[in-house]
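Scroll down for the structure; my scribbles are underneath it.
In this view, the complex is presented without one of its protein chains, the others remaining in place.
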Amino acid sequence: MPDTYLDKGTSLWQDAMRRFVRNRLAIFSCAFLAALVVLAVLAPLFAPYSYAEQDLALGAAGPSVRHWLGTDILGRDLFTRILYGGRVSLMVGLCATAVALLIGVTYGAVSGYAGGRLDTVMMRFVDGMFAFPFTIFVIILMVFFERSLLLLFTAIGCVEWLTLARIVRGQVRSLRRQEFIEAAICLGLPRRRIIFRHVIPNVLGPVIVYATLTIPAVMLLEAFLSFLGLGVQPPMSSWGLLIKEGAEAMEAYPWLLIFPGMALSATLFCLNFVGDGLRDALDPKAAKD
Amino acid sequence: MKRNASRTLVLACLALCFFSNCPNRQSPVQRGIRDQILHVGNFSEPEDLDPHIVTGNVEFNIVMALVEGLVGQDPKDLSPVPGAAERWEISPDTMTYTFFLRPSGRWSNGDALTAHDFIYSFKRILTARLASEYAYMLYCMKNAEAYHRGEIADFSLVGVSAPDRFTLRISLARPTAYFLSLLQHVSWYPVHPPTIEKFKAFDTRGTRWTQPPNFVGNGPFVLKRWNVNTVVVVEKNPFYWDASSVRLNAIHFYPIESNQTEERAFRSGQIHLTYGVPLTKLDWYRTNRPELLHITPYLATYFYYVNVTRAPLNDRRVRAALAMTIDREALVKNVLKADQAPAYCYTPPNTAGYTCTSAVAYDLEKARALLSEAGYPEGKGFPAVELLYNTSETHHTIAQAVQEMWNKNLNISVSLVNQEWKVYLATTHALDYDIARGGWIADYVDPNTFLNMWVTGGGNNRTGYANPVYDSLIARADNCPGRQRRLGFFQQAEAILLNDLPIIPVFFYTNQSLIHPAVKGWYPTLLNQHPYKNLYLESDG
Amino acid sequence: MPILSAVNLRTHFHTRHGVVRAVDGVSLSVEQNEIVGIVGESGCGKTVLCQSIMGLIPVPPAHVSYDKMSLDGEPLHTADERAMRAIRGNHMTMIFQDPMTALNPYMRISDQIAEPLRIHRGTRRADALPKALDALKAVGIPQPESRIRQYPHEFSGGMRQRVCIAMALITEPKLLFADEPTTALDVTVQAQILALLKELQARYGVAIVFVTHDFGVVAGLCDRVMVMYAGKVVESAPTAALFARPEHPYTEALLRALPARAARGQGLRTIAGQPPDLARQIDGCAFAPRCEYATPECTSVEMKLSACGSGHTTACLRMQKGEIGELGNRGAE
Partner (left out) sequence: MLKFVVRRLTLESIPTLLFVATLTFFLIRLAPGGPFSAEKNVPPDVLKRLEAHYGLDKPLLVQYRDYLLNALRGDLGPSFKYPNRTVNELIAVSFPVSLELGIYALAMALAVGIAIGLLASARKNSAADYLSMSAAMMGICVPSFVLGPLLVLVFGIWLGWVGVSGWATPSDRILPAITLSAMYVAYIARLTRGGMLEILSQDFIRTARAKGAGGMRVVFVHALRGGLAPVVSFAGPAMAGVITGSFVVETIFQIPGLGRFFVTAAFNRDYTMIMGTVLFYATLIILFNTAVDILHVWLDPRLRN
């Protein structure tokens, strides 16, 4: 412990990390997420069966000794499919949201910071994009481009960044008039530096809050895209698809819905607690208590 | 703070109770039984109700209640029964049919139904500008095809005439054994000339003559109400010649696209009859409520197109290997679970008395032998092949099962390609696929509707298959009046088809629907058509 | 009978670094019409003292305890939120340091000034408006009729502090805490605000506790002064007596540090060392490590305030024993 609190200068990031580490719930969530990622990445090691191996005679059976979480309509082991599905869903959730964040935050920050006519043009473009017929766009993407996860991210990214851009723009517009921004301008900092070093870190609060909500939404959107054929190619699957198939057999085979649903919910809660932990850790005002 | 949140919760509960009327209110189904109003799930919103324009079953179901052709359908087996025509005579050479209309025949606005109405209707559907997609159903009539293609301009040359107001004579281009069941098809239905003229709908689409107040038909019911995506209501037509025997007062058609939603509506007493049954609910109904579940054979085959122009599928032995390694029994029993029959041939059994004698075998050894013979021992070196299907839960599930079967039995990896409906159609029409999901529902009860598809250059022959011997057999069957000789030609043709295997039959559809016990007069039929005039509601509770 | 009497007030913050004794046994009493100044470096607990009495300190991390606390004779229970709410803003009010952020940017000035009346007197909005107008006039805001409908961002810093004062005095409270109200303002405005406070204090007879770190302000405004260091009161005396004869080395060092005192051309005198870390246990006199007169005894014996003149108390052990004579002369060589 530093003998006097003021002795060693602690940068915001070190201070934030110390506060984040002390937030037990956030740490537990981080551990859980890390475990989930490891399980998903090393799926082949843990999976008792291959995700495509069918047992038509068995069909949809409940949890049993051989199949811990039961089997789906084609008699494939659900536990294995959740592991492999986790790979896709986590990747889609994290990467597509990252794409949406990248575009949305930058776009919103530039628009909010620039103000005036540029802001108007950029925001009206966003309004236009809201109305864009997403389904036909997906169909065209599928036809003209080789089907790949990258394509899936672009499709999702193109939809998810819009609302975020609006929220960030709103925040930046009110932030723009604060003294510390004018001070940065007086120092002669280039606009790009001001936006990325001063404006965006101050907008992280709502952005993180929104991001942790986007991830599950993106996973479920992936289910709709996979159903259309753009996302995951059978026999591979994803949590979104598993939940969608489970929902259709909700009464007859409830385990097909419950287990993938629990996987998604657990990930969602962890993401949110981590998000909250990050937000509180990074919030300078919260430093004093 | 807490006080405020709990207060909103209490309010929400109160609102919930207020909105819901007491649980034991009378459901539409119970009220329907009392008032003889039938509530039916009818899959999707009808595109139109013009008999000469509609193309889907959804539209046929409603048009059949509103319009009646020359020949009606027997409720039990759809055999031809007197309709708008009281009786008919067939010439010895089966080339000329004479129909005697009912003098008492009326349109729903009271006008008399005459032979000229029929001639007007045939002329309308054969008018090129109307661009009716089912005009080809009338090509068996003399010069009909020539008139429709514009090669002749004078309609009087077409083989239909009216010796007097209530007699209609039709002369055919070729002896068509199934002509009477052909007449049951919507494309032969009459339309009310004054209404068509009033709305200038003779050769233009998108007119409003099929909207409720304007629609005039000669069927057992008349169109009362049509709310988009909500309901189509038809009521008993007092002017119908057989109105006395029609017991239903009205029918409500609900466009419910999701069979899950439809099943829930059925269970909560909103409809008497469903259009289909969700795959996952079949077991439940079969064990708990067998009396509600009706699974009936359906004149339709589920098969895979094979692009015979593309290597390695241009090799007959490869196609045979693929066809012989699909475990159709397991697929039907464990995946589809709706008593579908495994299809080892293409035309469904006893279609108008015809049952194909040759068949595709399920023989793993022979298949592997054929595959290695074709140059791919144990599947080694077998190029990447794609199995294409259009987006749907059922196709998705079947494709994965078949993919796994080929992988396990032939050690070849087939990738699945899922395409949206219109893209799928464009791809298959352009022959830009390896293997593609296919399905064909009979237009009329006769093997011809199935077998004439695969003639060289046939409109629906999307496999690139061309076999002159096959073509000649189909042509001779079509021109031969004798029933037995005709079926003989079909046997030979199908034998060739199952040997060349441009298509791999998988299973014969069945039709599944949930029916309320109070629905009477409903009989399983091959085309899943149930004449409404014979239906009635009677609770046996 | 004193307006405010607080005896042995302790406010400890239970943080992860240990228990921070921000206010550690302070007694404060304020008479009718009296302005008491509380002086000390930042971090000595003067603001926490006022907020503890006002009951504004969030209790979960903090723990407020006292032997006796009364306002105009009535006992004060800072833990009883409902009772405190009836007093806060009514009989006991407070103004803050930074006027730029003290006012609600979303509400009109009229509503903000009238709010105490609506909360405590239940006066309806229409009746409260004229009273708010009078309050604005009383604090010297030009064109009050038009300005009253405006929003805080349309006022300058000085004007906003005047609004805060109007807001604090509209209910004619018995006691007003002023927590460094002029620190954020520039000197000319500062003088106007101090003059205004003095005038209003005379007119309404409200007792004021004036917290500051500026001895100039104390000299001009306060009747009596308390000097605080590390959460404790080290000296308290009438203003004149304190400036004439500081009885505690810390007070003397602070006075010495004032630029006015140093001869022109000489360097400014500072106090060596750092204020102590309140989270750690301090034995004896907290100022000992930085005190020129400190002896080992200073760091062992527990400090207590004792009288050393009329109304003049000091916590310096050696001063109490008279071991040090006149404090000021040593600094003079």
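Lettered A, B and C in written order, each chain numbered from 1.
Rule of thumb we're sticking to: a residue touches a chain if its C-beta (ideal position, glycine included) is under 8 Å from a C-beta of that chain, and two chains touch if they have at least 3 such contacts.
Computed from a predicted model, the values in this text were never measured in an experiment.
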| item | value |
| --- | --- |
| Contacts of the hidden chain among displayed chains | A, B, C |
| Given B:Ser258, B:Asn499 or B:Ser539, the one touching the chain that is not displayed | B:Ser258 |
| Sole residue of B:Ser156, B:Ser268, B:Thr355 or B:Ser413 that reaches the chain not shown, by the stated touch rule | B:Ser268 |
| Given A:Val38, A:Leu102 or A:Ile140, the one touching the chain that is not displayed | A:Ile140 |
| Sole contact to the chain not displayed, among A:Val41, A:Val209 or A:Met236 | A:Val209 |
| Residue touching the undisplayed chain, where the options are B:Arg31, B:Arg87, B:His116 or B:Arg149 | B:Arg149 |
| Sites on chain B contacted by the missing partner chain, in the whole complex | 1-2, 4-5, 8, 16-17, 19-21, 23-24, 45, 47-48, 50, 53, 55, 128-129, 131-133, 135-136, 149, 204-211, 227-230, 254, 256-258, 260-261, 264-265, 267-268, 270, 420-423, 425-427, 429, 439, 459-460, 462 |
| Residues in chain A touching the chain absent from view | 25, 120, 123-125, 127-128, 130-133, 135-137, 139-140, 143-144, 162-163, 166-167, 170-171, 173-174, 177, 205-206, 209-210, 213, 216-217, 220, 223, 243-244, 246-247, 250-251, 257, 261, 264-265, 268-269, 272, 279, 285-286 |
| Where the missing chain touches chain C, by residue | 54, 56, 85-90, 93-94, 96, 98, 101-107, 115-116, 119-120, 151, 153, 164, 167 |
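Heads up, the rule we're going with is that only the chains that are shown with their structure count from here on.
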| item | value |
| --- | --- |
| Distance from chain B to chain A - Cα centre to Cα centre, in angstrom | 45 |
| Centre-to-centre distance between chain C and chain B (centres being mean Cα positions), rounded to whole Å | 90 |
| Between chain C and chain A, distance of the C-alpha-averaged centres to the nearest whole Å | 50 |
| Sites on chain A touched by chain B in the complex | 52-54, 56-57, 59-60, 73-75, 139, 142-143, 227-229, 233-235, 245, 248-249, 251-253 |
| Residues of chain B that touch chain A when the two form their complex | 260, 278-281, 283-284, 327, 330-331, 334-335, 391, 393, 396-397, 399-401, 403-404, 407, 415-420, 423 |
